[in-house]
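Then we have chain A:
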Amino acid sequence: MAILSTSKIIAGYKTANVLRGVSIEVEPGEIVAVVGRNGVGKTTLMRTLIGLLPLREGRITFNGMDISGESADRRARRGIAYAPQGRGIFPHLTVQENLRMGSFINDAQPVPNFDLVFGYFPFLKERLSQRGGTLSGGQQAMLAIARALICEPALLLLDEPSDGVQPSIVEEIGAFLVDLSKTRSISVLLVEQNIGLMQTAAHRAYAMDKGQVTSELSGEDLKDEMILATHVVV
Partner candidate 1 sequence: MTKTRTANLAGALAVATVLGLGGGAMAAETIKIGIPVGLSGANSVVAPSVVQAAELAAAEINKAGGVLGRQIELVVADDGSGAQGAQKAFDSLVFQKKVDVLISMETSAARNAGLPIVNRGRVPFIYTSFYEGRSCSPWLYVNAWVPEQQVAPIVDHFMSAEGAKTFFLVGSDYAFGRGMLEFTADYIAQKGGKVLGDEYLPMDGTDWTAIISKLKSSGADALITSTAGGAPNVTLTKQLRAAGVDIPYGNLAVDEGTARNMGADAAGIYISASYITDIPSQENQAFLRNMKAHFGDDLKTPNDLSVPQYEGVYLYKLAVEKAGTTDSQAVIDALDDVAFMGPRGKIQMNKQRHAPLTMYLAQVQADGGIRLISSFKDVDPGEQCPNL
Partner candidate 2 sequence: MGGLLLDILTTAAILFAVASGLMIILGVMKLINFAHGAFLTIGGYAAFVTTQLGWNPWLAVPFAALVGFVLGLIVERTIVRPLYTRPLDAILATWGLGIIIGQVITIVFGREVQFVQSPISGAIEFLGQSYSTYRLVLVALAALLAVALTALLYFTRFGLNARAVIMNEDLARGLGIDSTRVRLTTFGLGAALASMAGALVTPLISVDPNLGLPWLVNSFMLVLVSGISIPGLMVASLILGGAQVVVSTYVSAILGGLTIVVLAAVILRLRPQGLFSG
C-alpha cells in the first residue's frame, strides 16, 4: 500500500486554483521527485500535502487513512515531516532548539533521536547553542532536514533542498537521502529543479506544468539529462 496518495487534488490561493487535479503516489521507502519550472505549483503541492493550504477538492490518504480534512499539526504528528523551501529554519532559535522543534513530528516516536541526525550531520553537534540564523545557507538546509527527521517520520516532504546551496552540499544531501530510504525505509517526496540531486536521489519523478502532472518519469528517464532539462528549464 502506498504511504501517500493523492487523488485529483485542487488547491490554491484566493480566486486562483494553482493545483488543478493532481494525483500522485509514494510507496514506502521510495524517493519520488516532483519536477517542473518555477510557478507550476510544486511548492503549493507541498503546502497542500502538509495541510498549510486547505484542500478544495480531492483526497489525500496517508498510510491508508484519509487525512484530507486534518490540520497541519495533526498530519505532522501522524508522521509526515516537512522541510520547506529556502531557509526553512527558525533563525532566532539555537540549533538545539531548532532540532527540538522536530520532536512533535510522528507521535509513534516521541523521543527525538539526536544521535541519528548527528551521525549524518556531525557539524550540528558542535553548534548546538549557536543561533540557526548564523549557519551558512547549506548548513541551514541540512538543519531543516535534520529537524524533519529527528523523530524518524514515515514520510519526508522536502521542498527544494538545493535552493541556494553549494553543489558539494547538494551532493551530500543526495547521498544522505538515499541512505535514509535504504536503512530506515523513510519515504521522500522531493520537489526539485536541481538535475544533479534528482539523478542521485530520486527513484522516479512526476513532471508538473500549470498545476497538473504532465508526465511520469521512470528511473531510466531521470538519467536522461535532456528529458529532464525539457521539464525543468524550457
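The rule is short, and it goes like this: a contact is a pair of C-beta atoms (placed from the backbone, for glycine too) under 8 Å apart; a residue touches a chain by one contact, two chains touch by 3 or more; residues count from 1.
Criterion applied: all candidates are chains of the complex that A comes from, given by their letters.
What you are looking at is a predicted structure, and each value in this text was computed from that prediction instead of being measured.
Q: Sticking to the defined contact criterion, which numbered candidate from 1 or 2 is in contact with chain A in this complex?
A: 2
Q: Spell out the part of chain A that touches candidate 2 in their complex, as residue ranges.
A: Against candidate 2, the touching part of chain A is residues 47, 50-52, 71-73, 76-77, 82, 84, 88, 90-93, 97, 100-102, 104-105, 147-148.
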